[in-house]
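One chain of protein is taken out of this complex; the other chains stay put.
Then we have chain A:
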Amino acid sequence: MGLRTILKKMKQKEREMRLLMLGLDNAGKTTILKKFNGEDITTISPTLGFNIKTLEHKGFKLNIWDVGGQKSLRSYWRNYFESTDGLVWVVDSADRLRLEDCRQELSALLLEERLAGATLLVFANKQDLPGALSKEAIKDALALDEIKSHHWCIIDCSAVTGEHLLAGVDWLLDDIAARIFTSD
């Protein structure tokens, strides 16, 4: 039995996953986190630093890191890359003016070797807004089809209504679980 098998078994026993949630400021990262956890979302302030939440879902223990997206915080994102199983990239679907920014930040992240093994979930958030772009438009704008280095999926959602949040997280967990817990 190799060491890798042992480590895998240990992780399986704990069934623990580390998810990192990133995106531009005002994308709705904290709102997604709190809504998913069933907390009040009307008192959320712009994130000055990061939030971490540990919660149980589908028998997994999820450690979700939500790091602030302001420009001055982005250089600190790297401090959170280590042993990330899943990357959640949150997009404000109505913010057309910063889609190019959004694409650049995401593609830079995907080159990070410490995120090389992570599954990517893109949340096309704020679908409750009348001006929100569809997930297809976001997929094109972020050039997701060009991503060959990561498993990825885009889900349209609304953190305010909670729509599709569960679907997104479920897909992410299934993909990660298939990768770390069952493949041998």
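A few points about this structure:
The rule is short, and it goes like this: a contact is a pair of C-beta atoms (placed from the backbone, for glycine too) under 8 Å apart; a residue touches a chain by one contact, two chains touch by 3 or more; residues count from 1.
Definition applied: contacts and distances are computed from a predicted model.
Missing chain, UniProt name from the options "Ribosomal RNA-processing protein 42", "Ras-related protein ARA-4", "MKKS centrosomal shuttling protein" or "Tubulin-specific chaperone C": "Tubulin-specific chaperone C". With the whole complex as reference, residues 2-4, 25-26, 42-46, 48, 70-73, 94-97, 99-100, 103, 111, 113, 116-117, 126, 128-132, 137, 140-141, 143, 146, 148-149, 160 of chain A touch the missing chain.
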